[in-house]
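Contents: one structure, followed by commentary.
Every protein chain of the complex appears in place save one, which is left out.
Up next is chain A:
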């Protein structure tokens, strides 16, 4: 049996991601929401979700050993990070006074700030709603038109130091990294599980991706 493990480290709502994955999973693939390291090691694919404050996320990730587990499984199987599950893959975040993260991707997570402007318009923070993503060539974008809109909700954004790892960008006062990829890893700032057809297509592509 093929399985995709959604890592449950006690932070918030995994229902949405799991339901959306189930909706697009090929016949015979099971979606398991789990914190069991053995189940995650045996899975064919792994999803790292995350919502809320990054300090709390990283504390739970460390306490449960999810950081080492992620470093281990990404060597052999596709891994998808979503939202804070993307941010924790970078080196460091400015949130909560500064938090060291897992460091699989070189770069930092920064605050939008309260003085965020675009075309003289004061932008709201959090960045909440549907923004366009400019894609780079990658199989996870198959069947999704470039500049399609995805649903974002975040106050902090990733900036990767190696620009060749950037698979998608989004403009919101600054240019932020909407998608990052490295070998088996793909990570998105937006919520594919909440992004209607485009999001479901990306999840479907992930479940069929063989890097």
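The rule is simple: contacts are C-beta pairs under 8 Å (C-beta built on N, C-alpha and C of every residue); 3 or more make two chains touch, one makes a residue touch a chain; residues count from 1.
Heads up, the rule we're going with is that contacts and distances are computed from a predicted model.
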Could you check which of "Phosphonate C-P lyase system protein PhnL", "TRAP transporter small permease protein", "Imidazole glycerol phosphate synthase subunit HisF" or "Chemotaxis phosphatase CheX" matches the UniProt name for the chain that's left out? "Imidazole glycerol phosphate synthase subunit HisF"
For the full complex, which residue in A:67, A:177 or A:193 touches the chain that was left out? A:193
Please pick, from A:20, A:43 or A:101, the residue that touches the omitted chain in the full complex. A:20
Write down which of A:106, A:129 or A:143 is the residue touching the left-out chain. A:129
Which residues does chain A use to touch the chain missing from this display? 12-13, 15-16, 19-20, 23, 51-53, 114, 118-119, 123-132, 147, 149, 151, 153-155, 171-172, 191, 193-196, 199-200
